[in-house]
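What you see is the complex with one protein chain gone and the rest in place.
Chains: A, B and C, in written order; residue numbering restarts at 1 for each.
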């Protein structure tokens, strides 16, 4: 972190499974909530860019081990894809990180456990779908690895509104996540919180771990 | 599995964090529910013994890296321990497996990922405390590793009855767990279910993986 | 998989770090040995295709988290890349698997631990560079996860011929690897060996795991 300025690199914005054709059974029913979350995430990503906070896509490849990022995005953008709207809002840029996740948690059998420490990141903003499945599994694994968590309640979505709320309650209580929506907690406030924590732990390291 | 008989070894009974002094803040409030769960687990363990289903304790050591199983159990049995009642009901026997778990999930940084395959186990009965923390984290990791799950609703406990119910709903929906209590699903029925699954996957292996 | 025929999918051909610009200090000195290995691997890949054995690239991305497979390959093919010869021989095809490896072992923080079981693979042919670093680390992790190993001595390379031989000795002794070169052990013989093993373990599963 710069001696006087902010330490934006310590936080990363994680976008989970938003590049999707929503081809599963509940996909059509889930679409409006997922698109609303996509708009919040797009706004958050813009503020993250301005603050120097990196964005990391952590996305299923739906078993297409042979394809690569550009093909995966192209498939989501096709007119007949239910996820085309989301993909247009959140198309990854060249400078974004992109990690393939073969199972539910972003930490299970992925590059993430190496990428995040290399980036110097210890606090995560988790966004995406589904709140009660992949976001929840990822939050559990992140908490176990001591990452600070913000899971903005309006930047995640689920097929079932009630299970989304239950998942948020559990992430707040069992995984120490802040779950305030983006109109109650700003990115700037979240970063400022991290500064405080960062300051005390830097002192601790110097005085003699 | 024997050609005609049951294959009891394919299921294991997992007992999570029931050897505890309940020394944390909510411990006293949680005690009645935890002791009720302990009675169900003790009954289940007895039936597991009879059916040849192995029992695996997966337990916190509360940071006491220097002590061992017998010392950990002795500390729980002390009269001033809030967990003495639970420990009396569920004291591990010599033939039980015992795995130290340093974080919330039974699979994270433990021997479990090696022990279970060595036992030939692919279905788990998850019991213990807390339903919305360590049981939930363990269920998530088990589901990601393709274990079949039964989380009997009356053999888990939580400080908060509502969060326990939410956690059970999420384990049922997101982790494919059967959450029926032990008076609705018997161990015998659970084992019989596994026989069916076992039969089809054995055929599959022979015909040519 | 054919009901009566062989089960070739049980073996996978792993190609480690052969898509490289050899941009490191010892790269130029290593080039002739690496290119000789590339020719052996290309021949092996052709036989693997014919036998239905899948090919999996496990490759460093040299910290370029933002690029993807096609860009990585293009960078290796550039005229000024020391690895252009290797890349021309071993350019991945659309149907090949491709896994990014952030550290030395192909199993550490990668998709491999999920991809291989999904493919039904339990035997690996390890090829690539360097024999005494990434191939060795990957062999250790594969052996620990019970994969059968063939590390053909003429399909791996190292900067130092002596350390390559030592690494092969250690892989043979400590990781149970067959290290015979491709002119002493054919792919057909390796597959036939697996058939034998496969037969006995299938019997074992049916008769009573």
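Methods note: a residue touches a chain if its C-beta (ideal position, glycine included) is under 8 Å from a C-beta of that chain, and two chains touch if they have at least 3 such contacts.
These figures come from a predicted structure and were not determined experimentally.
Student: Specify the residue from the set C:89, C:119 or C:170 that touches the hidden chain.
Tutor: Result: among the candidates, C:170 touches the missing chain.
Student: From the list C:105, C:122 or C:182, which touches the chain that is not on show?
Tutor: C:105
Student: What does the interface between chain C and the hidden chain look like in terms of residue numbers?
Tutor: Counting only chain C, the missing chain is touched by 103-105, 108, 132-133, 136-137, 140, 143-144, 160, 163, 166-167, 169-170, 173-174.
Student: For chain B, enumerate the residues touching the unshown chain of the complex.
Tutor: Chain B touches the missing chain through residues 63, 65-66, 68-70, 94-98, 100, 102-103, 108-115, 118.
Quick note on the criterion: only the chains that are shown with their structure count from here on.
Student: Hey, what angle do you get rotating chain A onto chain B on C-alpha, to the nearest 5 degrees?
Tutor: About 180 degrees, rounded to the nearest 5.
Student: If you average the CA atoms of chain B and of chain C, how many Å lie between those two points?
Tutor: 39
Student: Centroid of chain A to centroid of chain C, CA atoms only: how many Å?
Tutor: Result: the chain centres lie 33 Å from each other.
Student: Can you list the chain B residues in contact with two or more other chains?
Tutor: If we look for residues of chain B contacting two or more partner chains, we find none.
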